[in-house]
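See below for the structure under consideration.
Here the complex is missing one protein chain, while the rest keep their positions.
Entry: subunit A
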Amino acid sequence: MDLSQPEEENYANPKTCFFHVLFKASALAFYMLSTLFADSFVIIFVITVVLAALDFWVVKNVSGRILVGLRWWNEINEQGESIWRFECLDHESLARINQKDSWLFWWTLYLNAIAWTIFGIFSLVRLEVDYLLVVGVCLSLAIANIIGFTKCRKDAKNKIQAFASRTIASRFSSTLQSAFSLV
């Protein structure tokens, strides 16, 4: 029955986890160690922001899908209104998501945002407006992902509840119908 219990639960998608962490860590590391690498602010800015943007894309499109089975995006419909769309796997697949994967996913998202906030406070205190710009861009990317996935997860929970109650209701009514048809 419980085949996953005897062996210790490991990461189900190590490569995805690695990439999920890689770009975040390299953006933070590059920013911190930038004075060792390059004199020019332009290079620091471009590389850090490019790494942060790559991380945003990887989280949104790859690791969100694979590690936690969630996805969010924005669309504009025929009437010209903007709709936020959330997509999630169905109930059984969600239940089979590896716990370690999803723990890693959520915690690195939060830690990333916290780290950038700390860097922002440092550069604010030192009144380095240039670096504040870098931190601002990276922080907004991190927060956008957090908000998107949190909304997506809430949405998934609501849908599962709605689906469960609908299934129960439909089964109930079909049972009633079959009971009455027999009578």
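The working rule: contacts are C-beta pairs under 8 Å (C-beta built on N, C-alpha and C of every residue); 3 or more make two chains touch, one makes a residue touch a chain; residues count from 1.
We take it that contacts and distances are computed from a predicted model.
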Out of "Protein YIP", "Multifunctional methyltransferase subunit TRM112-like protein", "Aldehyde dehydrogenase" or "BHLH domain-containing protein", which one is the UniProt protein name for the chain not included here? "Protein YIP"
From the listed residues A:L36, A:I76 or A:L127, report the one that touches the chain absent from this view. A:I76
Against the chain that's been left off, what residues of subunit A make contact? List them. 12-16, 19, 40-42, 45-46, 49-50, 53-54, 56-58, 60-62, 65-66, 69, 71-93, 96, 98, 129-130, 133, 141, 151-152, 155-156, 159-160, 162-163, 166
